[in-house]
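Note that one protein chain is taken out, while the other chains of the complex remain in position.
Right, subunit A next:
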């Protein structure tokens, strides 16, 4: 049989020490009846190979005081957050919190992590391609035509933090190395932004006043009651 990449046990643990299946159920699962049938009613038996002489191993210096229990395997995969029905690709969203609070922004797609991918577009209101959580956003009923935008290569990994940290140990280099490499946005990200925004901006300019709408920020004014507003 070809070696499996992941070891799947036939008898999963309910509690450490207690398997899910009984002895007789395991006999059936392992197919011992089939092996016996192939071998004429008896389990195949071969002579033990002579063990080559190994140098005697030293007994370990340290034995743990208590038995260390193996934790149960957790195979649960959380599903991505359910997208509100009011949020569809091309919806204009209002960001409620963070650096860009109050900004009206275009929704592109939901990423596999559940976060929403949005863009300003950058030229219009300074919001770059960004991820945002659904709970911190209000969906308006304004939609933008998003058919010309290709968002396939944008993924959660694209937005993840870069894990490059080389530890240099040299006093003279310390101060220089710290000053370099602080938040320099790589050129490819700027190009991706321009690519995505190009067709978006065209569809935005086709609608009267939409550009100014996206450029302006949302704010609550005196007498505005959010529970009565229709977004």
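Note that in this section a contact is a pair of C-beta atoms (placed from the backbone, for glycine too) under 8 Å apart; a residue touches a chain by one contact, two chains touch by 3 or more; residues count from 1.
The rule we apply is simple: contacts and distances are computed from a predicted model.
Trainee: One chain isn't displayed here; going by UniProt, is it "Cell division cycle associated 4", "Trafficking protein particle complex subunit 6B", "General transcription factor IIH subunit 3" or "60S ribosomal protein L35a"?
Mentor: "60S ribosomal protein L35a"
Trainee: For the chain not shown, which residue from A:22, A:39 or A:86 touches it across the whole complex?
Mentor: Only one listed residue reaches the unshown chain, and that is A:86.
Trainee: Among A:135, A:152 or A:187, choose the residue that contacts the chain missing from this document, as touch is defined above.
Mentor: The one listed residue touching the chain not shown is A:135.
Trainee: Which residue numbers on subunit A touch the omitted chain?
Mentor: Interface with the chain not displayed, on the subunit A side: 84, 86, 96-97, 99, 101-102, 134-139, 217-221, 223, 225-228, 231.
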